[in-house]
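Every protein chain of the complex appears in place save one, which is left out.
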Amino acid sequence: MEPLVDIRDVSFAYGAVRALTNVSLRLEPGTVGIVGNNGAGKSTLLRILLGLLHPTSGGGTVLGCDVRQSSSQLRGLVGYMPEAHAVVPLLKGVEFVALSGDLYGMPKRDARRRAHEVLNYVGLGELRYRRLDEYSTGNLQRLKLAAALVHDPKLLLLDEPTNGLDPAGRTAMLRTIEDLIAATGKSVILCTHLLADIERICKQVVVMHQGTVARAGTLDALRQHTASRYALRWQGPREPFVAALQAAQVSLDFPPEHAAVPSTEQHALAVVPTGWHTAQFFELAGRSEAVVVELRPEQEDLEQLFFRVTHGN
Amino acid sequence: MGIDAAHYHPWKTNPGGKLGGPLLGAWRGVAAVVRTTLLQLMRRKAYWAIYAVGISQFVVYWVVIYALTQLQLPSGTQRGMLNTFGFSIEAADPQDTGYLDFMEQQSYVVMIMLAFCGSLVVGSDFREGTLPFYLSRRLERRHYILGKLIALVGLIWLFTVLPALILFLEYGMFTTSTDYWRANWRVVPSILGYGTILGVVLALWLAAISAYLQKLAPIAVVWSSLFVLLGRLGFMLSRETGIREWVLLDPWKDLRLAGRLCFGQFRTAGDAQLSATAAWILICVSLVALLALIRRVRAVEVSA
Amino acid sequence: MRTARAFLTLWLLSFRRLFWSIGTPMLLLPIVACIMFLVRRNYGASDDPVQAFHAFSMFLLTVFASFLVPLCALAFGTAGLGGDREDRTLLFLFIRPLPRGLILLAKYFAALPLVLGFTVGSLWIFCKLAGAPGRAAFDAYLPATLYMSVAYTSLFHLFAALVRHSTVAALIYAVFMEVLLGNVPGIVKRVAVNYYGRSLMYDAGVEHGLNAPDAQWFDPYPPADARTALWAIAIGALVAAWLVFRTREYEEPT
Partner (left out) sequence: MSESTELTFENVTKFYGPVIGVNDVSLRVGPGITGLLGSNGAGKSTLMKLASGRLKPSLGEVRVGPHAARSSAAKRLLGYCPDVNAFYEEMTGREFVETMTRLYGYSLAEARRRTQTALERTGMADRAERRLKGCSHGMRQRIKLAQAIAHDPRVLLLDEPLTGIDPGGRREINELLRALAADGLTVLVSSHLLAEVEQLCDRLVVVVNGRILAEGTLGELRNLLNDEPLTIRLESPQARLAAALVVALPDTTHVTVRNDSVILRTRNAPAFFAELGRLVAAHQLEVRRLETLDSGAEAVFGYLQRSAT
């Protein structure tokens, strides 16, 4: 199968400022999350993948199109949802999406028809005749998604699609993206600071750090697997249960404490000795008047992975 | 099928309805930029207010032509009134300057309107990050610039060329024969020529100024300096020093002279001599404006 | 004491921002154009001093008073408060312990010296360049320039306190009221600040050799009344702006 992205030794500099240094990346079709702190080079990479910027050196292909030459053809295959506000003032929702289609080179009537269709799909059916000035943040994000979908692209580049959304809006947006992937098999490259979004949607992850790709691959392969670690949450007094666990050779690790209010709930990370039986947790708890309400084998999440890679801890 | 309505549908293209190739696609993009720009303007109430002012002048001309072709006034009165508006009573007199005068007067309203719409049509794209949106579609820099310029030219034509052509049609219709049109057919290319000069020059200058200054206040300061201050200064200089070339300091005068070049009619012989220089001034300044505009758009693409 | 220091800080902040705003270089363009005009024209070399004074006065009336002065006020008058409103930085001032009235005054007194500096400064330069007629002209026209500058600045601050797109409002006002209505014959022109200013200028100029205007076209207001009118505009507009700014809430529901 043709790779989604295949670039080699790509560098880019804005004048004297180096934004990307020798980035080589090969991604399979599917869902990809890009994470990195501000200034790590994420948006520069996106713009190069989109053919908007030409790399200072290096090159490669996206969906089989050369990123240096066929940028117009490439953008016909890619739908881009920018992070910036970037709407045309005074237009109505459906006009904006149709404009996006026109700009992608669709015939005018198809663009118009298709605009209605994608607006319905992203859940803006009732708002499509309103002016953009009246749209809330959440609706603007959906509108921008619709504008990126209008020409039925093979690949979606989403830059911070859930930024500024409340939980309901965020869930709805993520559901739409998930549904889209499931129904059509489109590839998605998702760029966001909200790592939970990436964990939920993406199979592959690219961690960027200071203009280079620090790690790339499937999330499962990148995770550090540690057996015999459990996240433990219990209700009831803290000390007796902790003491009992420590007496049983379980070493405990506590998350940073909150300043003021003592809570009725405690939680800790427990590393258990070999030959440990999980029923012992409940047994010890019962003896120290605690009630275990959560027990999870600990797996490294994306946030921990990210800090391990970028901060070395 | 009913159950399926909420799901994603791939784009089923109609026959011939695919994404255009590089050429066709870009052309569709340019057309969309033009349409959108005009639409944005027409959504502004201030635009309609200014258009109403502009069109009131057209109504006056319409009434005058109607009255003069239909009413049987004493011939002296009629001739006098016609001359005031630059038309002649004889249907086939090639010395008509009525259309030219009309377009010149319209262009004052055009100037005021352009001062207002520069920040909306071009400035806000730069200020609010809409330009990267345009360029992240299948549009190149040159297509964006072309689209905006065509839109501005179209806007200027709505004030000048279109009503002038309507007046020409009206005159011919009310004279009840086709003689007027036949005798004066040269008026049409002249109107179009003058309109093109007016449109291209003003659009280029406005787009360049708006791309750099973006906000309304500085655009208005520069625009009014260009078209009001330079005019007054040029007029005083030429009158007080007696050197006629000074009037060319006034961009309006330059545009008017270039327009008269199209119509082939000049008030004085002096004007005729100056007109070629005026045309050259317009061409040079417009080229500078175009280069400045291209530079500015390129800078945004890299930095934003 | 703390309030005074805070007020001074805000004044300085507003002044600096206006001074370095894009309005300053943009205003230099027309002023430089006028300077080049005067250098080329050189009224001082004229043989007839009365005639030279008249010609220079006409330059000041048609270019300086009716174009440059409103333009200076436009560039700085709405930009101070209106700019803060449009850029949504006003809230940073509202959360400091400064009464709102003082915020408006700080903005006003930051814009005023700039407007006065540009109008009086350019008048001074023009008069210097004009040579002999300029010496009399500066003294004669300075009061009218000051009055007009202050009146325009107050008026544009009222616009900024009242409406969101104050620059548009000020520009429409400048084009339609000042330029169009200010120059039509008859009584209508009394809506323009400009009219009272030019009345004062005619009054001061006639004794130095400025020809009185054609009364059909321009009927000057009596100087004492014109002065009163300009004072009334300046103070009335400022008080109105102060009242509006104190009570109004510059927030939109989210």
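For the reader, a short list of remarks on this structure follows.
Going in written order, the chains are labelled A, B and C, and every chain counts its residues from 1.
The rule is simple: contacts are C-beta pairs under 8 Å (C-beta built on N, C-alpha and C of every residue); 3 or more make two chains touch, one makes a residue touch a chain.
From a predicted model like this one, the values you see are computed outputs, not experimental measurements.
Within the entire complex, contacts from the absent chain reach the displayed chains A, C. Interface residues of subunit A facing the missing partner chain: 35-39, 136-138, 160, 163-169, 193-196, 235, 256, 258-261, 263-265, 277-279, 281-283, 285-286, 291-297, 303, 306-307, 310-311. One chain is missing from the display, and on subunit C it is touched by residues 1-6, 9-10, 13, 17, 20, 87-89, 91-99, 249-254.
The rule we apply is simple: only the chains that are shown with their structure count from here on.
Closest to the middle of the protein, by Cα centroid, lies chain B.
Centroid to centroid, with C-alpha atoms defining each point, subunit A and subunit C lie 55 Å apart.
Centroid to centroid, with C-alpha atoms defining each point, subunit A and subunit B lie 49 Å apart. Between subunit B and subunit C, the centres computed from C-alpha atoms are 32 Å apart.
Partner subunit B is touched in their complex by these residues of subunit C: 22-23, 26-27, 29-30, 33-34, 37, 40-41, 55, 58-59, 62-63, 67-68, 71, 74-75, 78-79, 165, 167-168, 171-172, 175. Residues of subunit B that touch subunit C in their complex: 46, 112, 115-116, 213, 215-218, 220-222, 224-225, 228-230, 232-233, 236-237, 240-241.
On the side of subunit A, the complex with subunit B involves touching residues 14, 50, 52-53, 72-73, 75-76, 80, 82, 84-91, 95, 99-100, 102-110, 114, 117, 120-121, 151-152, 179-180, 183-184.
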